[in-house]
Structures are given as C-alpha cells and as structure tokens.
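With one protein chain removed, the remaining protein chains of the complex are shown where they sit.
The block that comes next holds chain A.
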C-alpha cells in the first residue's frame, strides 16, 4: 500500500472516497508518525483518542455516503486555538492547566467539515517569535538539516511562530495544520520547512477563540503540502462569525475552483524596495527564478515601488507590542492558568506575571506599556499608526499597476537554534518581507521554490488585493507547477 502519510490532503480525500483505505487506517498511520516524531518536539499535547474517535465517525459517514469536505483529514492544531476540554497553552507557563470550556470558531469549522485532531502544536510563546525558540515547552526542530555537515549536529529552527505546524506538515506527521500569522508566523516557517503557508485577508477567518496577541493583525490560515490543499482547508476555516467584531460578512468563494493555471496577462508587481542590503545571492536567485516562471506562464512582470517598506518593521514593533500589552493584561492568576501567591492582590498579580511570562513576552509587554504610557502615546503609538496608514497606501497605489506581488518570503533559509538569540532586532529582521502586508491586512502565501545551495528550502511569497485569495491561489498554483515536485526533508528520508 502507498505510504499514507505521504499523500496530500486532496489525494487522501480521493483515497477515502474511492475506499482505498479507511479514515481509521489513515489516522492510525499519523498517530504512529506523531509518536515517532517526538524528538522534534512539535506537539505540546497529543490527542490520539480524540483523533481515532473522529476517524471512526468519518468512516461511518463514508460508509453511509455522507462524507464531509475534509472528512478524516488528520490535522495538527496550533496550540493558540482554544479547543474544548483540551489543554490550550499558547506555549506559555502562564496558561498552565487551562482547559477551555469552548471551541474556537476556526477549529469548530474544521471539525464541522470532518477534520480529525492529532493534537496541539508547539509555537513561540503567545506566537511572539520567528524561530519557535521562545516556547515554555522548548524549541521545535526543523525536519531539514541541510547540506552543511556542520548542520547535522546543530539543530535548525523551523521558523516561527507556527513552528510546530510547519515541522509536522513538512515532516509528514500531520497532513496539514492550522497556523496563525501576525507578522509572518505562517509564511516564514512555511518557507523554512518547504511547505505552503497561506495568511488570508484580515477578517476572512474568525479570530474568536484564538489566544490574542495583536488583535489588529492576527489572522488564522492553513499550512499544507500543496496549494490545492491550502484552498481546501481555507474553504472550511473561512467565513463570517458574529462573535468576531472584525470578521467580514461576505461570501466565501470556491477557492479550489480558482486553480485554473491560467495567469496569462496577469500583472505581477516586483517591488524594488524588497532588494535589501545584505540579502543572500541565493534569495535573489530564487526570486528571479520565480519571475521567470510566471513570465513563462504568460504573466507580465511590472516593477513597482512600495516606498515605506523599510519602516514596516519598526512600525510593527510599536503596534504589536502595544496591542499585546493590552491583550495580555487578562493573565492575572485569578480566572485561569498559573497563580503565584503574594502578600496582597497586587503582589499576586506581579508574582504571577513575573513567573508566567518568558523573556520575549515580558520584553514586548514592557515596550507596549511604555509606548502607550502618558507622555509617549503620541510620539510612539500614534506615530506608528500614521506610518501604518502610509504603508497600507503604498499597497493601494501599487495595485493600480499590478494584480499580485511577488517577493521572497524570508531573507534567509533556516538558521541554527542559538543563532540571532542575543539581539532581538536581528531576530525581528526575519519578518522584513512578511510584516508590510500584515500591517496592510492583505492576503499572502508562501510557496516552496526548491532548495538553496545550502540544501535548505526557500519560499516565494505572493501578496494579493484584499479578499482576493483566489488570484493568490491561482498564481501560487502556477509557481508550484513550475517548481516541480519538492524533495522530502532528511527527517522523512
């Protein structure tokens, strides 16, 4: 029999519909793969009993001819999504023992459509990080090690914050996974492990029940092995939700139907500001290759300018910490999670939060508190919101000249655990190509574009107009086709 864990979601659905194997067989294969992958530390909580129960129900529906759109698909769920009765940690000590009494809208939607949950995936604490090294539960390892023999003993990061999601999909121990993206947390890890990562337009997927980091930026999306799978999974995740005040009430198109392969005449913007100083030649080479692929398919490259690009990261590092300092005020040791006693109430708050938050989270809360504090609000927060408006305006103008934008996803391939750890700003630079679209709320997708010289995956990023995930997926499909079959990571062998 074919190796069940190597099938894409579309292939697995076809196999189930044509009764080549059962959902229980598929889930059992994944449960074993999850156990075998423990050294990569991608899961915080494994839920094999839930998975097998859901698979059994899927099999009954297949037998009755009533299969659902994602029936029997064994997914990993980023541990930022609240799952009813199942430990939800956000990879933070402060959420110790938290078993949500409710289910997030996105996971509800996935389960409504038959998805199976293998467990809860590791991430950077509260999704704050680009290497999955800030988790209270320890770092996640990348299934890729690269050609450099020095890399073999060194352990590479899977990117972040959705590092467990990225590792599990690339390492063939989840058929797909949910991610969330605030400044690049779906797209950058997808690039680091050679999978597809789609951040939809802000408002497309409900934020309800997702542990909040920066509410004006957070957005859930699929992390998959193929573009088609991303379309199928987004179909279930997306949709209006009255419980999220910024959820957008508009129809969800048939995303898979957008994969026509026809991009003739489409104008592809190439932003000149994304040629940053010190960018490795390999990243430049893959970008050029992407341009050639799209040209060969009949698209028309157009040079565009996004003049405020260099201000996106500093803007982000005011806006996101400000929102995080406000969102994370709820962790006080009273209603849920960790509680460390003190001599009075205030002391209990301060002790709880000192023990519960890791260093990066503490740093961001303090920055956020500072930029929102009396006397500094206008100079920092208000200024950043104005620059954010400029950045968004850049994109609006660019889309007068082009239909979609092509850039590299990240400025490098995966690096080793321990690198860039002393300097927060060096770590923040990982998101230089992903943050601008996040600030503007635009959809973006990272598509694997082969391996760099060092034997590690590199992704290409496409950015679209608001709510035009269809064009994004169509162009992504063409890139995927042109790039050809992608090699498996050494972990899979």
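The working rule: a contact is a pair of C-beta atoms (placed from the backbone, for glycine too) under 8 Å apart; a residue touches a chain by one contact, two chains touch by 3 or more; residues count from 1.
The working rule: contacts and distances are computed from a predicted model.
Trainee: The complex lacks one chain in this depiction; which UniProt name from "Amino acid ABC transporter periplasmic protein", "Spore germination protein KA", "Transcriptional regulator, GntR family" or "Aspartyl/glutamyl-tRNA(Asn/Gln) amidotransferase subunit C" does that chain carry?
Mentor: "Aspartyl/glutamyl-tRNA(Asn/Gln) amidotransferase subunit C"
Trainee: Just to verify: which one of A:43, A:98 or A:491 makes contact with the chain not shown?
Mentor: A:98
Trainee: I'm checking contacts with the chain that's been left out. Which of A:43, A:317, A:415 or A:491 qualifies?
Mentor: A:317
Trainee: Pick out which of A:49, A:277, A:344 or A:400 touches the chain that's been left out of the picture.
Mentor: That would be A:344, which touches the missing chain.
Trainee: Give the residue, chosen from A:57, A:252, A:392 or A:482, that touches the chain omitted from the document.
Mentor: Residue touching the absent chain, from the options given: A:392.
Trainee: Given the full complex, what residues of chain A touch the hidden partner chain?
Mentor: Chain A touches the chain not shown through residues 97-101, 202-203, 216, 242, 245-246, 248-249, 308, 310-311, 314-315, 317-318, 325, 329, 332-337, 339, 341-351, 353-354, 357, 362-363, 365-367, 369-370, 373, 375-376, 378-380, 382-390, 392, 424-425, 439-441.
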